[in-house]
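For this depiction, one protein chain was excluded, whereas all remaining protein chains were kept in their positions.
Right, chain A next:
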Amino acid sequence: MALDQSFVGRTYPATDPYEVGREKIREFAEAIGDANPVYTDAEAAKAMGHPDVIAPPTFVFAITFKAARQVIRDPQLGLDYSRVVHGDQKFAYTRPVRAGDRLTVTSTIESIKSLAGNDVLAVRGEVHDQSGEHVVTAHTMLVARAAEEA
């Protein structure tokens, strides 16, 4: 069942702020095995011109994907969440995420396409900090696979 095209362009309310903690960044860097001290050592980060430790480039996905669930699970949109797989992911950074950031995400449905019975949904998440400064834009493409034939 094709999704309703009238949802294209719909923007969802900004999420409550997510406060980025140093220890959460450390945990993420350790999970991906990345020993770059800029993720764990504030002095090393400052030596590179950052005010505090920064997060690895893909860290922010945890925050934007949680925001995208507003869209994926919008009962009016009617996406079959159990059939959703991640197709494409892209980030465009104004600056890295860093410890102390309080980030809000505003999600917008960019496009809805039907390809070979699959629903292909593009969601843009705009991430801003507490002062309203743009941090990163996440482009997430999700594919809801067609239901199997009976």
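Note that in this section a contact is a pair of C-beta atoms (placed from the backbone, for glycine too) under 8 Å apart; a residue touches a chain by one contact, two chains touch by 3 or more; residues count from 1.
By our rule, contacts and distances are computed from a predicted model.
This complex has a chain not shown, and the name its UniProt record holds, of "Pyruvate dehydrogenase subunit beta", "Amino acid/amide ABC transporter membrane protein 2, HAAT family", "L,D-transpeptidase family protein" or "Dehydratase", is "Dehydratase". Considering the full assembly, A:86 is the residue among A:86, A:102 or A:134 that touches the omitted chain. Contact with the undisplayed chain is limited, among A:3, A:20, A:38 or A:144, to A:38. In the full complex, chain A touches the hidden chain at residues 24, 27-28, 30-34, 36, 38-39, 47-50, 54, 56-58, 61-62, 65-66, 85-93, 95-96, 139.
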